[in-house]
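Quick notes on the structure that follows.
For this depiction, one protein chain was excluded, whereas all remaining protein chains were kept in their positions.
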Amino acid sequence: MIPLYIAQLGIILAVFGLLLVAAAIMVYSERKVAAIIQQRYGPYLVGPRGMLQPIADVIKLIFKETLRPKGADRVLFMLAPLISATAAFTAFAVVPFGAETDLFGLLEQPISLQVADVNVAVLVLFAITSVSVYGIVLAGWSSNSKYSLLGALRSASQMISYELSYGLTLASVLIVANSLSLTKIVNAQQGTWFGWMPAWFVFVQPLGFVIFMIAGVAETNRAPFDFPEAEQELVAGYHTEYSSTPFMMFFLAEYINMVTTAAVATDLFLGGWHGPWLPEYLGWIWFVAKMGAILFFYIWMRWTLPRLRYDQLMAFGWKVMLPLAALNLLVTAAGVIYFGY
Amino acid sequence: MATDLLLFYLFGGVAVLASLLVVLRRNPMHSVLLLIVSFAALAALYITLGSPFAAVIQIIIYAGAIMVLFLFVVMLLNAHKEDEDLAAAPKGAAGPLRAGALLGVVLAVELVWALVKAGGTRDGALAAGASPDVTALGDVRELGRLLFTDYAFAFEVTSILIIVAMVGAVVLAKREI
Partner (left out) sequence: MVPLGHYLILSAILFATGTLGVFLRRNVITMLLSIEVMLNAVNLAFIAFGRTIGSADGQVIMFFVVTVAAAEAAVGLALVIALFRHRETLNPDTFTSLKW
């Protein structure tokens, strides 16, 4: 019993620490990949090949002065970045990243590499994504500044519009996998077809995967959908008035949301931790590799595609993505009944 | 056993306190946020009642969508400056207001008295704990089956209701017809 508690606590601490490390790695790799795409050097002064740059960034941000605009609502101004950061971390609590392991026989029953193994995990993810809208809305409102308010309203309506396609694609995967628990969904993707093609859901649901990726990018306010925090239009959108530590929390929340969306896409569509040539208990290496591929794709998209204007963005979400996601759901349901998946 | 009661009192207390503050705060923005806290406490209570799906639905729809709608309207109408104060109520309103508050408290006392008299929480019909086959509650498949067989009519009517509400909201809030 006691080793189980210690192992569980260890997993919680490990996930928390690894998320922070992942955010730091994302900061560095974003700048380096951007530099490569733009044919220049990225950060190269701090540490070997600039690898300590994120640490320098964090130290700089902590030492800045924490400002608060004059008419800002005191409680809400400090609460908004906390809500954003907390929601970002909490969403990762139900994402499994490795097979069930019993630590080479130390524990009497296997535990999964997941902070909380609930059997409505997919819905919990969706719920926490809905809650993270509040961090942005409250930040924009409480800053008492027109750029912040505009950015927050646009960002919030963008997020709730793309949540619909996000949810419908989740529903399509649920129909195929026949379960709401992320662990069971990943385990439904093990094995291969014809002996060589891995049985991932991306091959069963290609349209669903594309819609999920686009909705994920829109949910995290990234890449072609980052109009609400575009420098050219809105100074910095909802986090205009924030400096130092609260700003760092928004920054952190954005990167961790990206990591969580990539992790969820890996679990739902790319087979999670299953992969050839590695034993089951090292499956997390495959997980990290697939997640890294998706994150690279995110960064690549940001520095390649131009930004969508706000009305184009909303029209795309409601008039293109939502009908496609609904169509995907209908075809998936028909296919499951006909082919008996 | 004791942890169940402790969790009930904890979350129930948070829910009651938050709801009371929703009703009493001047600033509608604060009321909306306190109501979200109340929803979260109730969602936790639903989880202790063995209904995780209900809890998640509560968060997704109530706290995630309806309250965002309320927040948008509060921001659009700049309602945080519109807070009325009870002192600027129409003249002679203090008496009726106090009577209203008293009636609210009387309602609460009556309901609680009726419930205690009906079964008592020690023995009687209201002392029942969970029924033996409580695992059926957490199964989403069972909910889906019920939705499409026993409650299919209500389900279809609800979809029409939502469309009507959507069209109605758009028409009512337009600037010009």
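Miscellaneous remarks
We call the chains A and B, going by the order they appear; numbering starts again at 1 in every chain.
As a working rule, a residue touches a chain if its C-beta (ideal position, glycine included) is under 8 Å from a C-beta of that chain, and two chains touch if they have at least 3 such contacts.
Predicted, not measured: the structure shown is a model, and the values here were computed from it.
All shown chains touched by the missing chain in the whole complex, by label: B.
Residue positions on subunit B in contact with the hidden chain: 1, 4-5, 8, 12, 15-16, 19-20, 22-23, 28, 31-32, 35, 38-39, 42, 45-46, 48-51, 53-54, 57-58, 61-62, 65-66, 69-70, 73-74, 76-77, 79, 82-84, 86, 89-90, 97, 100-101, 103-105, 107-108, 111-112, 115-116, 119-121, 125-134, 136-137, 139, 142-143, 146-147, 150-151, 154, 158, 161-162, 164-166, 168-173, 175, in rising order.
In the analysis below, only the chains that are shown with their structure count from here on.
Across the complex, subunit B meets subunit A through its residues 29, 33, 36, 52-53, 56-57, 59-60, 63-65, 68, 71-72, 75, 138, 140. Those residues of subunit A whose C-beta lies close enough to touch subunit B in the complex are 73, 76, 118-120, 123-124, 126-127, 130-131, 133-134, 137-138, 141, 149, 153, 156, 160, 180.
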